[in-house]
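Left out: one protein chain. Kept in place: all the others.
Now for chain A:
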């Protein structure tokens, strides 16, 4: 009984270590391959299109919805003790520091991380990744690197868009519905913010972008077992990268706010 328990715990720990090690090795290889030749510009542009341009509607819609709901909550909350003026300041603080990078990261892990896992997973089970190897092409260099670069650069840009949209979402509610002055809202939104907060938001987004691409590619690359495997890869990629985005968010906040 005790031995079985030890056995189980031991094998779970070993399995976890093996998985973490595998992810670390593949990520390391991806970073090392960034500056390797040949540079495939067309492939990179395709990824910018897939990761960036095509994600704009999703990011705009979710940022608008979240910022509007948040403004409604703040207006209601601060009205309880006649401090409606604070709503726009807190709205600005929350959007820039937390909501924009995290919402963008989570939405993109669902949109692009899962797509990467599904695409690479299908390539793996249809032997296309082996075909790349046989054509003397490193799959890490050809598949991981453009996705990693695109995600790491595009997620901060989309976060900036998310902040901008968040400003107008708050405006719609606090100025449009709650009747605050537009001039005051414009000033108050940035009142509690410093340039450092934008830098923190973009740093977070940069890290989230790398997490999304690396986890998505890794889950796809390690897909086994036909249709079922290809089905599991995106789900598992979204769960894993969302979890790591939240964990990274906590530590980055702790680290960067000090």
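Convention: a residue touches a chain if its C-beta (ideal position, glycine included) is under 8 Å from a C-beta of that chain, and two chains touch if they have at least 3 such contacts; residues count from 1.
What we mean here is this: contacts and distances are computed from a predicted model.
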Undepicted complex member, UniProt protein name, chosen from "Sarcosine oxidase subunit alpha family protein", "Tricarboxylate transport membrane protein TctA", "Indolepyruvate oxidoreductase subunit IorA" or "ABC transporter ATP-binding protein": "ABC transporter ATP-binding protein"
Sole contact to the chain not displayed, among A:73, A:137 or A:253: A:137
Residue ranges of chain A at the interface with the undisplayed chain: 38, 123, 126-128, 130-131, 133-138
